[in-house]
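Have a look at the structure below before the remarks.
For this depiction, one protein chain was excluded, whereas all remaining protein chains were kept in their positions.
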Amino acid sequence: MPEKDFVACQAAIEPQKGPRRLVDAAIAGTAVAALCVAFAVGLAIRQLPYFVVYLAAAIAIALLLRRGPMAGIAERVGAAFGSSRPTAVGVLVLALAAYPILFQGNPYLIQVGALSAIYVIMASGLNITLGYAGLLDIGFAVYFGAGAYTSAQLAVNFGVSFWIGIVLGGLCASIFGFIVAWPALRVHDHYLGLVTLGYGLMMNLLARNLRFLTNGTDGVINIPPPSIGAHDFTRPLILGPLTLPFQANFYYLALAIALITCFVSYRLRESSLGRAWEAIREDEIAARCSGVNARGMKILAFSTGAFFGGVGGSIFAHMIGYIGPDSFTFLESITVLVMVVLGGAGNIVGAALGAVLLVIIPERFREFQELRLLLFGVALVLLMIGRPQGILPRRRARRLLPQEKLAALSLGEAGPGRNARASSDGTLGA
Amino acid sequence: MPRNLLWTERLTIDFGGIRAVDGLDLEVRRDEVLAIIGPNGSGKTTLFNLIAHLYTPTSGKIHFGNPPVDLAKYAAHEINALGVARTFQTIRLFPNLTVVENVLIGMNARLKGGLISAVLRPPRTRRQETEAEEEALEILSLFGHRLISMYNEPAFTLSYANRRRLEIARALASRPKLLLLDEPAAGMNPNETREVMEDIRRIHEGGRSIAVIEHDMNLVEGIAHRVVAMDHGVKIAEGSYREVRADPEVIKAYLGSGANASGMPASGART
Partner (left out) sequence: MLSENWAQQIVNVATIGGMYTLVAVGFTIFFGVLGLINFAHGEVFMLGAFAALVVARTLDFTSTAGGVAMIAAMFVFATLFCGVVGAAIERVAFKPVRRAPMLVMLITSLGVSFILREAVREFFPDGANPLAFPSPFQSAEIRLRGVVISDTQILLIAASVLIVIGLYYLVERTWIGRSMRAIAEDRDAARMMGVDVDRVILAAFFIGSALGGVAGVMNGLYYLSIRFDMGWVMAIKGFTAAVIGGLGNIYGAAAGGYLLALLEVLIVALVPEGSEYKDVLVFLVLILMLVFRPSGIFRQAPQKVG
């Protein structure tokens, strides 16, 4: 691969200024808004045949944008996203906030929205373990269960408030992540997958058998809903002139926590911790020899990911009012795993998208309750063959060269010896 | 100040039946470039793996620094923090990380901050990151435009020679007192090899002690202050390049292993 002229390289990632920047923001904002509208339309379609047509059209457009004549448009929009991320995120958050207002006549859809947000939290958690650090965890439901049982039992038996319970639930889940991290220090890849799988199955069996902790197969019932001051989450949400169905309470709760989760996992990825995680994923031995504490970082990855799993479980338990061993089975672990891989491991928006799709699409096919898992299987195989990297794979941010330093180094055209070699490298490089 | 930066004491390791390093006493002096030579399978890479504590010695000790510590008591990443950085014979980069990110990983042991500062990103953390990037740029500039022009490209897109350079850059980012290079010129053409030689010289002038494993005798002659020859895990000769090359044990070792072009050149090598 010939080396590019680095000045040209720099120009491409120079921050945009003036009108171009405004145009970019407009494009990005419009694109997000358009996607949200398209998504809302999909939700609003009631008859299944129409929905199938809609889905086919969506996939067709996505394919056209990738390869077909519209690829240019996609590229332009992609560039706009790159330079005006805050605008895009802002529009998205507004749209998400407007969702319960738009669908206030349909509490069921609001509930599905809340469930999606819960799964976004969990997928973001697994994205840290699997996407960043590359640690295969097929027992993620354990953390969901740990969080759910902790805050549920605390609330039911000791009247502990949900707001404390959710934190304790997350922490308890991280302990379960911490526990499995120890064996995980010694095994890799498939073996790690099998260890976590065995761990998940074992914990589920224990939850069925350790009745004094979990009430066995009966589970924990009548889990009280959260409340803020006098406002109980089972009562309608009144926002000025608007009265939203009570599900909106849970929706906004889960949405807020999901957004925080995404922000946290974004910051983590862009930090030296995130870099160290990715280095372990890429080559653990090289990472260790470069000063990365692989043991510590792996434990941290498992515990952090598990924390979010626990938070998700906690919200779930208080929303549904029930938690039992059947709520965190192997299938649950697989679902979260597939969400991350389907969306694009390592990419936050990808994992979130995977979560939303995997909650909403099966809900849309409820008429085919019986065939759901069959179709799920078919979809998995097709996706893995067609797009194994996920819908939105991770794209690395381009860093701006430290300009002052670059000038100070006076690499310019000086140093004839090195420069001459630089120009001949294209032919020398293997 | 003791003369030695690192020294091993009857260092031994067994792999099943094979004794890959056998009672080795070897020293790396402060501020020198030491070349380690020896036929294939003589235990050179294994020695580096022992120093880096990827392998735990069966017996013996590895002392490093002043006051000296026993490296076998430290984990691999701690050894990096103590001031030993290395490259690998089979290049081990982080292929999907960009060039600059690869270098930044080399600084990992030095960068401070846990979960909280990663999430809140206080000014201190931001400053640290900027400084790290500046330092990374400076290290990359050691290789002229070659790596800087690929600053934001994933490492897997680099040419073979540039991968080797990036590995060195990553090791330098750890600000090592001792740099271990495992066959830095392997697979390179004569031009590139000459360039590697210059690079190593420049790195040494920057004030680092270097131990380099190398089969290319021109390179060894060009840079080494001292040469150690190994065979079957044992040190068979030690001294200046001329002394070692003339040593009958060394000649025998190379002949015994079926000397080839990459092995010991005939006397009167090119200058």
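Letters A and B mark the chains as written, and numbering starts fresh at 1 in each.
Criterion: a contact is a pair of C-beta atoms (placed from the backbone, for glycine too) under 8 Å apart; a residue touches a chain by one contact, two chains touch by 3 or more.
Predicted model only: the values in this text are computed from it and were never measured.
Trainee: So which of A:149, A:233, A:252 or A:376 would be touching the chain we can't see?
Mentor: With A:149, A:233, A:252 or A:376 as choices, the missing chain is touched by A:376.
Trainee: Of the residues A:194, A:228, A:256 or A:408, which one touches the chain left out of the display?
Mentor: In the complete complex, the chain left out is touched by residue A:194.
Trainee: For the chain not shown, which residue from B:22, B:101 or B:182 touches it across the whole complex?
Mentor: Looking across B:22, B:101 or B:182, the contact with the absent chain belongs to B:182.
Trainee: Just name the one of A:206, A:221, A:242 or A:256 that touches the chain not displayed here.
Mentor: Among A:206, A:221, A:242 or A:256, only A:206 touches the chain that is not shown.
Trainee: Touching the left-out chain: which of A:341, A:356, A:392 or A:406?
Mentor: A:341
Trainee: Of the residues in chain A, which ones touch the absent chain?
Mentor: Output for chain A: 130, 136, 183, 186-187, 189-191, 193-195, 198-199, 201-202, 205-206, 209, 285, 334, 337-338, 341, 345, 370-371, 373-374, 376-381, 384-385, 388.
Everything below uses one rule, namely that only the chains that are shown with their structure count from here on.
Trainee: Considering only the defined contacts, which chain B positions touch chain A in the complex?
Mentor: For this pair, the touching residues of chain B are 52, 54, 75-77, 80-81, 85-86, 88, 92-98, 100-101, 104-111, 113-115, 117-121, 125, 129-130, 132-134, 137-138, 141, 144-146, 148-152, 154, 157-162, 170-171, 173-174, 187, 189, 191-192, 195.
Trainee: Applying the document's contact rule, which stretches of chain A touch chain B when the two form their complex?
Mentor: Result: residues 1, 3-6, 9, 13, 263-264, 267-268, 271-276, 278-279, 282-283, 285-295, 300, 304, 396, 398-399, 401-402, 405-406, 409, 411, 415, 418-419, 421-422, 425, 428-430 of chain A touch chain B.
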